[in-house]
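Only a single protein chain was left out; the remaining protein chains are all shown in position.
The chains carry the letters A and B, assigned in the order they are written, with residues numbered from 1 in each.
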Amino acid sequence: MLNMDGVSVGYGDAPAVLTDISVTVRPGRVLALTGSSGAGKTTLLNAMAGLLRPRDGSVTVDGRPLRDRDHAVEHRIVLIPQDNGLAPILTAAENLQVALVAGGVTPPEALRQTAAMLDLLGLAGQADQLVEELSGGQQQRTAVARGLALRGGVLLADEVTS
Amino acid sequence: MLTVIWGALAARRAQALAVLLLAVLASAAAAAAPSYVAAAGQALARYEVSRATPNELRLRLADPVEYPGVPGDPARTPFADMVKKLTPAGFEVVLGAQSGGVAAGRDGTVTSSLVFRAGVCERVTVAGACPRATSRGQLPEVMVGTHTAARLGVAVGDQFTFGAVPVRVAGIYQPLDATDPFWLGAEYIRPAAAGPTGTSAVGSAEDAIFTAEAAPLTDDQAILYRSTADLYVTERLFDTRSVADLRAAVTVVTRDGSREGLGGGTSLSSLLDRVALQRGQLADGVTLGAGLLVLLCWLVLFVAVGSAADQRRPEQGLLLLRGVQRRRLWALAIGEHAIPALFAIPLGCLGGLTAATLLAAHTLPARADVTVDATVIGFAAIGALGALAAVLLTQARMLSAPVVDLLRRVPARVRGWRATIGDVVAVSVAVAAVVQLRSGGSPSGLALVAPVAGALAAGLLLARVTMIAGGAVGGALLARGRTAGGLALVQVARQPRFRPLIALLTVVVAMLAFTVATSEVASAAYRDRAIVEVGAPRVVEVGATSRSHLLAAVRAADPEGRFAMATVVTGSSSAAGTPLLAVDSDRLATVARPHSSYGMSLADVERKIRPTAPGAPVHLRGRLLTIVISASFDAEVFGGNRVRLAVTVSSANGTRVATSRQDIEPGRKGYVLQVPECAQDCRLVKIDIVAPVVSRNLEVRFEEMRTGDEDGEHETMVLTGAQFADITRWRLTDPDDTFLDATSGTDVALILTVPENRRATPAGIAVADAPFPLPVYLTRSTGTPLGGTHPYDGVDGTPTTALVGGVADRLPRLGGSGLVVDLEYADRLAVASQSGKEEVWLTGTAPVDVLDRLRAQGLVVQSERTITGVRQDFDRQAPALALRFNLFAALAGVLIGAAGLIAMAAAEQRARVAMLVALRRQGLPPRAVRGGYGLPAAVAAVSGGLVTVVIWLLTRSGQRLFSDGRSPVPLPDWPDVGRLLMFTMPTIALFALTAVVLGRVVAASVRRRSGR
């Protein structure tokens, strides 16, 4: 369970993008975050994912404060960034494989899960193509496949349908 | 348009700066070569001038007309005017006049020459004064040499006559430096003759007698002189004018001179040819290093700018989208890059000159200046323009791509033939170059850069293999969960721009190893050749009166045989003959330097060529020699055909044949022969019966031999009948056609029977004091096997045969073809005097005064060579200088390679860090963050090693090590691996270190951006 309590967050020395935000993410629920561009949606997701340290307030996971992204990864908080966050020089399958293995899945099992997830998203034919050679839509689906394959406790998806 | 270009330059400052720096590098590399070649060319000219014989340094013009009087200064004569007209700029002129004649003094006469030579007084020390001009009524003044004064018996102030003209001795001179070209070698200062006692004063009695201006003589015909002019080249001349220029000037002078009737001669052309040859070889050799440097610079530029070129893609696409013509796009691209390239030319000139100056100061034997000239600027321009071309090449693909491709956010990968065209071109060039090199002859053009071309082609191919293999292995590692290794490999293998970088690093390592290996082999080859060609640590060329004089003198100077050995070396008169080395063999192993290429041990040679003598020599002492002979032959039948007695004796002054005045007549008689040289001591060589036509059998009995003096005093019995009759003492000179017998009893005698025949050679008996045929050590190249007989020209030049006692691959001093005999035995067998060069071989441990000791024994020291000196000479020749430049170029290449690696990393930094940060955010552990630059460094090491071996095997035979291209010793096949590693290990370590540092930089950047 992910909790944000009176969090203010900003980039560098710039003024805070979000002020005094409190959010509770309950298990098994889908939370949609909408707002106009520049409102701070991505900032909020980044703070939840552990990429941004809050200036005020705290972000807690299962009761414990969130330290950084690696801590968030340990707590299985999966992030699908707005720009997809894929490695262009790896194939679609390798992007998933690397993330799965880093998450502790055994390599043969990771291969199986990768193939299954890519198939699910209609990317079976693109699995061995370098990401940089895929179309924008295919890249987006690859990022989503990775996010889903990681089977995190919390999945944060930033503008995945645009 | 300019605003746009300026804006682009300002926006892409970093890239413009990178292009500028790398173009400067390319330009400097291109400019360094011609600067070095020019400077080294000067040094080579100076070196050749210092080694040239005097005749090669000057051109002589002589007046055809003879004038009466004492030779004087021709400066104001028409001859001098003509010479001044003909002399090319820069030549130094020494005017003179000379006249030959006989000088007669109180104690003796000498045939000499009376010479006026401008500038002689500055080059001598004079006891007395230099001759001054005299006027009518005064005696002409002259100065004579020390030996001349002694021979004539005059001192300062005395008179003597020259050609019946009385002259006064104003001074006795000694030349300050007899080796100064002013003295023209032996023309004015004659070399001293060897004699029983030596002297250290230079010159001989025949030295020139120098005069000053004198008034006309009363007798016009007493002395006639001829004016001469010597036109000297100087070092400065070689600095300022090209060899072709000088050759043309010499041709013009010779032609015009002979048209005016001026005689003369010169060997100047051989000096000019040598200098031109050396300079040509230097330029050829340096082409390799220069080509390597320029290629590396262009490659680095291609690699460094390639990544940044992608920044221009969107702009290009945009402009094409708007319909801007491709012509204008090219103009914009060229404009943006040409500006740094143009600035690079002058900066490159400066850089190249600096580098060449530093290198010249360190490597050239003589001082040389490095200056700017048109060639240097031209090459710098080529370097910079090539750099510009390399940059434009990276853009070329982009500038001709379809609009759609350019507008894609990620560039499409190059597929199909375009990706391999570079490889195809490189391989074709390499194959052409290697084929040209191996087809023999002097390498030129493409063949000179064959190693570089081969390394580049092999490097590109191996890089391609690396990319494919790296991609496959990386993918497999990633599938297996080894993320760190897989990522590191894949980051490089799937980025096509790394391929030229890997090729670049491979070329750097391979060419470094190649040049080091070539230098190593050259060093070894110089050492080997010096040892074999010289023979012993010090070899002194001497003059002696005879072989026995030489032997005796050296033995007296070094009785224990610890440091000196007498040697005679002869060439061969016929082309097919075998050169000869005659040595005092019990010192051979001590003095001569052993070498593995000889294929034998010197101790073995010693033993084999000096077995025990079959008999003792026969010594004579006395001015008259009497031989008692009983001859029986039919004088009537012989008719007018004479039978004569000849005796060959060998003394300190040489070997001579003495003939008795009386012909041999039937009956018993004592025949007298004049042998004045045997007054001290001499040795009997042989006794000949000279009868060209033997009408009927001729029998000669030798019954007695006596020596004595002119006045019949000191009669000594040399050989009694019984001693004569000892057949073992004698050897027939013609064993096939003459017969030897001995009688015993009261008329004990030696009987020589000569059957009837026409005889071309005399019949006779030789003293058997040396083994015949003489055992020799022979080189394998002559083809005669061990135990066979081999015909050769003896140490006196007469043909004889030898018994092959041993076979060697090579011999000291003679190299691959020749034979070595014992000097003493060879001298005993010799029937004629001097032939060949007399030398004294010394070890490095010879005492300091050894030359004085030799002189004290009456030897004349002429010149000296050392193994070290000859080896240093090889190091000063053009091929060695070129090798040094190439080594410097290869070392500079290492820095260029490292710069390329850094430039690539800088260009890739942003994309790489972004990717790693994105992966980190998906859970990639920090320890899996690698720079991946270790792969290029590792591949460079391995590929570099492989490629070195390949190009070594293919091209090393085409690398010139010696100026004359030959060595009697085979060149080593492989260099010393230790030295090779000493250079290549630090290079690879440098690349590895760079890779590690770059990886750390990436990791740090990722850490910073990931917050941990």
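By our rule, a contact is a pair of C-beta atoms (placed from the backbone, for glycine too) under 8 Å apart; a residue touches a chain by one contact, two chains touch by 3 or more.
Everything that follows uses one rule, which is that contacts and distances are computed from a predicted model.
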Chain not displayed: protein name in its UniProt record ("Tat (Twin-arginine translocation) pathway signal sequence", "Thiolase family protein", "ATP-binding cassette domain-containing protein" or "Putative tricarboxylic transport membrane protein"): "ATP-binding cassette domain-containing protein"
Which residue of B:Thr3, B:Thr218 or B:Thr728 touches the chain not shown here: B:Thr3
Residue, one of B:Leu407, B:Ala589 or B:Ala1003, that touches the chain absent here: B:Leu407
Chain not shown: contacting residue from B:Pro78, B:Gly153, B:Pro166 or B:Pro314: B:Pro314
For chain B, the residues touching the chain missing from this view: 3-4, 7-8, 10-11, 314-315, 318-326, 328, 402-404, 407, 413, 415
Where the unshown chain meets chain A, residue by residue: 36-39, 125, 129, 133, 135-138, 140, 162
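Just so we're on the same page, only the chains that are shown with their structure count from here on.
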Approximate Å spacing (C-alpha centroids) for the pair chain A, chain B: 76
Interface residues, chain B side, partner chain A - complex: 410, 412-413, 475, 478-481, 483, 487, 490-491, 494-495, 911, 915, 918-926, 928, 1010-1012
Complex contacts: residues of chain A adjacent to chain B: 49, 51, 53, 68-70, 73, 79, 81, 85-91, 94, 97-99, 101-103, 106-107, 110-111, 130, 132-133, 146, 150
